[in-house]
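Here the complex is missing a single protein chain, while all its other protein chains stay put.
After this line comes chain A, so read on.
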Amino acid sequence: MATTQLADEGDFDLLSTIYDIIKSVEKEQQDNNQKLKDSQEAGQKVLELQRKLDHAREVVKKLPGIELSKEEQLQQIDLLRQQLTLKRDLLNKYRSITTFDREAQTEFQIHQH
């Protein structure tokens, strides 16, 4: 299953590597040379597992948007939407404000007296 464009499906496929290691460890060989080969192979598989784990960690670090938990992220979106609405309303209010007119002038004079 693909997560994002940054991560491939194979990045997190650790189980198969573990299975490979188990398989190569459990291989019963009578021949000493083959045993050596098997153990070497097992060792390589272990290294491969280690590499995969490190790679998975790197990928996770690069994934965007996971600094917060899902709830916190939804809260953030809510907050941003509220902010945007407030600011939009503010701007619209000032854009639609009428310039000087007689009504405002008489109001001002009433306030003065």
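One rule holds for everything that comes next: a contact is a pair of C-beta atoms (placed from the backbone, for glycine too) under 8 Å apart; a residue touches a chain by one contact, two chains touch by 3 or more; residues count from 1.
Keep this in mind: contacts and distances are computed from a predicted model.
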| item | value |
| --- | --- |
| Per UniProt, the name of the complex member that is left out, chosen from "Wiskott-Aldrich syndrome protein family member", "Ethylene receptor", "Mediator of RNA polymerase II transcription subunit 4" or "Spermatogenesis-defective protein 39 homolog" | "Mediator of RNA polymerase II transcription subunit 4" |
| Sites on chain A contacted by the missing partner chain, in the whole complex | 1-4, 7, 12, 14-15, 18, 21-22, 25-26, 46, 49, 53, 56-57, 60-61, 63-74, 76-77, 80-81, 83-84, 87-88, 90-91, 94 |
